[in-house]
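Certain chains of the assembly are absent from this excerpt, and the rest are unmoved.
A, B and C are the chain letters, set down in written order, and residue numbers restart from 1 in every chain.
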Amino acid sequence: MTRGFYIGRFQPFHNGHRNMVEQIADDVDELVLGIGSADDSHTTRNPFTAGERIMMITKSLVDFDIVTYAVPIEDLERNSVWVSHVQSMSPDFDIAYSNNPLVIQLFREAGIDVRQSPMFNREVLEGTEVRERMITDGEWEPLVPEAVVEIVDEIGGIERLQMISGSDSNGE
Amino acid sequence: MTRGFYIGRFQPFHNGHRNMVEQIADDVDELVLGIGSADDSHTTRNPFTAGERIMMITKSLVDFDIVTYAVPIEDLERNSVWVSHVQSMSPDFDIAYSNNPLVIQLFREAGIDVRQSPMFNREVLEGTEVRERMITDGEWEPLVPEAVVEIVDEIGGIERLQMISGSDSNGE
Amino acid sequence: MTRGFYIGRFQPFHNGHRNMVEQIADDVDELVLGIGSADDSHTTRNPFTAGERIMMITKSLVDFDIVTYAVPIEDLERNSVWVSHVQSMSPDFDIAYSNNPLVIQLFREAGIDVRQSPMFNREVLEGTEVRERMITDGEWEPLVPEAVVEIVDEIGGIERLQMISGSDSNGE
């Protein structure tokens, strides 16, 4: 049995993420999706809560054959203990998937096998693109799984993102 | 669609927990299992990491009909914001299940419907009992689902618990 | 102009505290009441939130001649920086009032004038006594200012304290 670990912020979970999972599914029997910056929400860069992102991931992957786990990972703000933090929060895994240079470096220094994919970069771009379209009333729906459209609607996600995009701080 | 929230530390997930889930399954379509004190591990009271507990829960409930989510909840050490913290980490829920007086009070002050069950108390006793038997080489296996026996074996859980039960602090 | 600083947890603000303020009022023109453990609430030892305690203090001292400030002080869990923390949160003060040995030692090491009073000990005893009577449906009302009785009633304080007194932890 092989288990993979795929870290992202999933703000929101979009088609690029789903494609990545499809690709990874060829390598592993089970896949943990680590939801990074889990404690952040209501910002332009991280609009959705961890709970909302768990829903997006779980509902989007319901028809996939591999077993998946959606696990929130709160920020620790300490790169030197980040891998241990991830390992304590996640079911044990054999391979990490990431294209982020810092993540790759941290996993490597800890002796963990990391695999990259050309797809990752596209995925990052898509996250920004989806949020941008949400803010500007653009066509964001085609970029995400149908389940995500439903969840964003239910929680008033577009209104939230449009509201907070005019703001940078608490108070004054 | 009704979703329930059931908070516990699940150290480890045992038959009392599984029975509770069975009972709750009559009320709800989906159930979130909130793993309390997720950031604690390697103590007599909290021997297992959040990741290990996610595995125990998921593998033990694999045959249940309702959709379940296992969500780690890190301690915030602030009762006044605890409910908001839980709500941000968990998929949205309609009913909370607990027999812990503090948890009940906090949910009630936040206007959330809480249900109690006589079963909860038995469950608390069983958690302590299971750990006690693990430490003293007693018969703990009959008290937990088979999947939990396998996971505890794989991670060397008995050795870990027996080792740390002779210790109270880091250093000196 | 002389300003005093009087630290307590004020759980709740009771007649012993009010008497202390009366006594201190002979020494100073203005008095800061530092509300310790401001971030703690909903425990047997710290049942009330900082906001509730600000109300109790302000309403109880409304007829006093000296200017008073009620300032929440969150716990930092670091004795070595505690005095600096207090100084940054409070209007500047000339004299600190406390009978707590640790507080006296910390202020003294920082070169701040601290005054003790035999009254303080009585006051500590009264805090525990008031909470004990609240839990056991005893006669707590005569031990606190009238304004505190009203506030405790409004917020359902007795029910809260009685509920949580049966509990020690979140979850399980």
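Following the convention adopted for this analysis, a contact is a pair of C-beta atoms (placed from the backbone, for glycine too) under 8 Å apart; a residue touches a chain by one contact, two chains touch by 3 or more.
The shown structure was predicted, so the numbers you read here are calculated from the model rather than taken from an experiment.
Whole-complex copy count, one sequence throughout, 3 copies displayed: 6.
Everything that follows uses one rule, which is that only the chains that are shown with their structure count from here on.
Chain contacts here run in a simple line, from one end chain through to the other with no loop closing. In this assembly, the chain whose C-alpha centre lies farthest from chain A is C.
Its C-alpha atoms fitted onto chain C, chain B is found rotated by 120°, rounded in steps of 5. Inter-chain spacing, taken between the CA centroids of chain A and chain C, is 45 Å.
Rounded to whole angstrom, the centroid-to-centroid distance between chain B and chain C, based on C-alpha atoms, equals 36 Å. With centres set at the average Cα position, the gap from chain A to chain B is 25 Å.
For chain B, residues touching at least two other chains: there are none.
Of all residues in chain C, those touching chain B in their complex are 39-43, 49, 160, 163-172. Of all residues in chain B, only 7-11, 34, 36-37, 75, 77-80, 82, 98, 100-106, 109, 123-124, 127 touch chain C in the complex they form. On the side of chain A, the complex with chain B involves touching residues 38-39, 41, 49-52, 54-55, 58, 67, 69-72, 74, 87-92, 155.
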